[in-house]
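The other protein chains are all here in position, but one chain of the complex has been omitted.
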Amino acid sequence: MGLVRKASLTLWIVCVVGLLGSGVWGAPAWQPNRPVEWTVPAGTGGGADQQARLMAPLIEKYRLSPQPFIPINRPAGAGAQAFLWMIDKTGDPHTILITLDSLFATPAAQVIRKRDGSRFTWRDLSPIARLLLDHFVLWVHAESPYRTLDDFVRAAKAGPPGRLKMAGTGSKQEDEIIMVMLEQAWGAKFTYVPFPGGGAVAAALVGKQVDFTVNNPIEAVGHWEAGRVRPLAIFASERVRVGKWGEIPTMKELGYPLEYQMLRGIFGPPQMPPEAVAFYQEVFRRVLDTPEMEDFIERGAYTKAYLTGREFLQWLERKDAQVRTLMDKAGWLAK
Amino acid sequence: MRKAGLTFAVAMVLAGVVLLREATRLPTGWTASGPGPGFFPFWLAAGFTVSAFAVLLREWTANQGKGERFLPEGAGKRIAVVFLPMAAVVGLLHYLGVYMGGLLYLLGYSRLVGRHSWPTVLAVSVGVPLTLFFVFERWFLMPMPKGIVLEWLLYGR
Partner (left out) sequence: MDFIRTFQDLLYGLAVAASPQNLLVAVIGLLLGTAIGVLPGLGGTNGVALLLPLTFHLSPTAAIILLSCVYWGAIFGGAITSILFRIPGEPWSVATMFDGYPLARRGKPGVALTAAFVASFIGALISIVLFTFFAPPLAEMALKFGPPENFAVLLLAFASIAGLEGGDPVKALTMTFLGLLLATVGFDIVSGTPRMTFGLVALQSGVSFVVIAIGLFGIGEILLTVEEKLRLDGLKARLSFREVWETCRMFRNYIGTLIRSALLGFWIGILPGTGATPASFMGYGMARQFSPRGSRFGTGEVEGIVAPNTAAHAAGIGSLLPMITLGIPGSPTAAVMLAGLFIWGLNPGPLLFQENREFVWGLVGSMYLANVLGVLMVLTMVPLFAAIVRIPFAILAPLIVILCSVGAYAVNNQVLDLWIMLGSGLAGYLFKKLGYPLAPLVVALVLGDMTEQAFRQSLIMGQGSPAIFFTRPIAAFFVVTALAIFLFPFARSALRRARGGAVAAEAPGTAGS
């Protein structure tokens, strides 16, 4: 009897010590122990949503994480709801956010107050990684008289202000910011017609409701292939050398040093533990290298732009400055 | 009945005024490119207030339903028994979550109001939240508010 009791006691001690020990020495790096909630600061069907819903199952398929990643849409207020959600999750290692440029534009255009009354900026969040850069292309209808960017610029400068109409997604977000950039560069004035999503924007151009758009490549590629729209220039630093996208000249080549790319990045809540940040960095680095992602990147003419740490922070500051300067000139900054 | 109708109409008019005030915080005018963001909210709130006022006047002059009871005998209590626990569960959502809250609500109502037998009550009030848990958390992967109690039970700390 005594022996059995002693043996079981020893077993207990071994177990307990073992459990404690696994946490102290030789601990494997941090891993999630529950499903990871992946907030999408936009509605279902948009670009960010699309990417999260593509990557989440890939993470599972390639066993990059012991727990699933679950995309959840929090679309209210062009991202405001999602940002405040992240603030409420301070320190939580099981919550991440995929971002688009609303991360910069929304807190600039409206004062988003945290619970303590101070104003939200992206600096409150824990940057994890930059994944992709999404490009913007200036599109006109295939039957329009503008064959080159020069034709277009001439028309923009010539007509009465606001004659040329542009369709874009949302208001005071990236599409309209780019339009302001063009207006400033060319001294022109356009009419901006907001639509709820990129698909509707592309369709408005195809249906000749408007004169031009700055759709992302993937939003307009089907119409381009069908010969209904014509790209005039891309707002990238250099040509995107995948498939026929390489045919599109950059704005810079054509004499206008205009650049704009959209961030597709991952952020954690404030004060996310560094081990958790490291874990997600590794997951997303490996996701980007999966064949499915490679394929997606090529079709959407994305630029794979994995970046972390200090360089990422510096890039974010530059990007933020660019967005704020443009919005300031347009008079959209909320005081 | 008349009193209730009047009170409610007054409440609607007041609500209209509050909405009207909220609407005036936006530019309510007509800009060069069409109505400003506050244009429709303002005029709709104005329309609402005016028509609610018209309802109030009619209820006042119609003089209908005088002396009728608004609620049948004991109805107030029956409604409170359904509604207040509902509100309590939502209020305590942070602690109880959807599943625990649902369990308690089902348990309480089916036992105290329905007076069903304990086996039925337990089977339903445990079975339903459990099913929902698997449907949403496991199957559809839609996380619901679990509440800190259940979070602690599931994942520790």
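As written, the chain order gives the labels A and B, with residue 1 at the start of each chain.
Assume contacts are C-beta pairs under 8 Å (C-beta built on N, C-alpha and C of every residue); 3 or more make two chains touch, one makes a residue touch a chain.
All values derive from a computational prediction rather than experimental measurement.
Put simply, the hidden chain is in touch with A, B once you look at the whole complex. Note on the undisplayed chain: of the listed residues B:14, B:126 or B:142, the one touching it is B:142. Residue A:81 is the one among A:81, A:121 or A:281 that touches the chain not shown. Taking the complete complex into account, residues 43-46, 49-50, 53-54, 56-58, 60-61, 71-78, 80-81, 84, 109-110, 112, 162, 165, 170-173, 176, 191-197, 199-200, 202-204, 206-207, 209-210, 218-219, 221-223, 225-226, 228, 292, 295-296, 299-300, 332 of chain A touch the chain not shown.
Panel shows chain B; residues 4-5, 8, 12, 19, 22-23, 26, 31-38, 40-41, 44-45, 47-48, 51-52, 54-55, 58, 70-72, 75, 78-79, 81-83, 86-87, 89-90, 93, 98, 102, 105-106, 109-110, 113-116, 120, 124, 128-129, 132, 136, 140-142, 144-145 of it touch the chain omitted from the view.
Basically, only the chains that are shown with their structure count from here on.
Averaged C-alpha coordinates give centres for chain A and chain B that are 36 Å from one another. For chain B in complex with chain A, the residues that touch the partner chain are 33, 137, 141-143, 154-155. Considering their complex, residues 33-35, 37, 68, 70, 72, 191 of chain A touch chain B.
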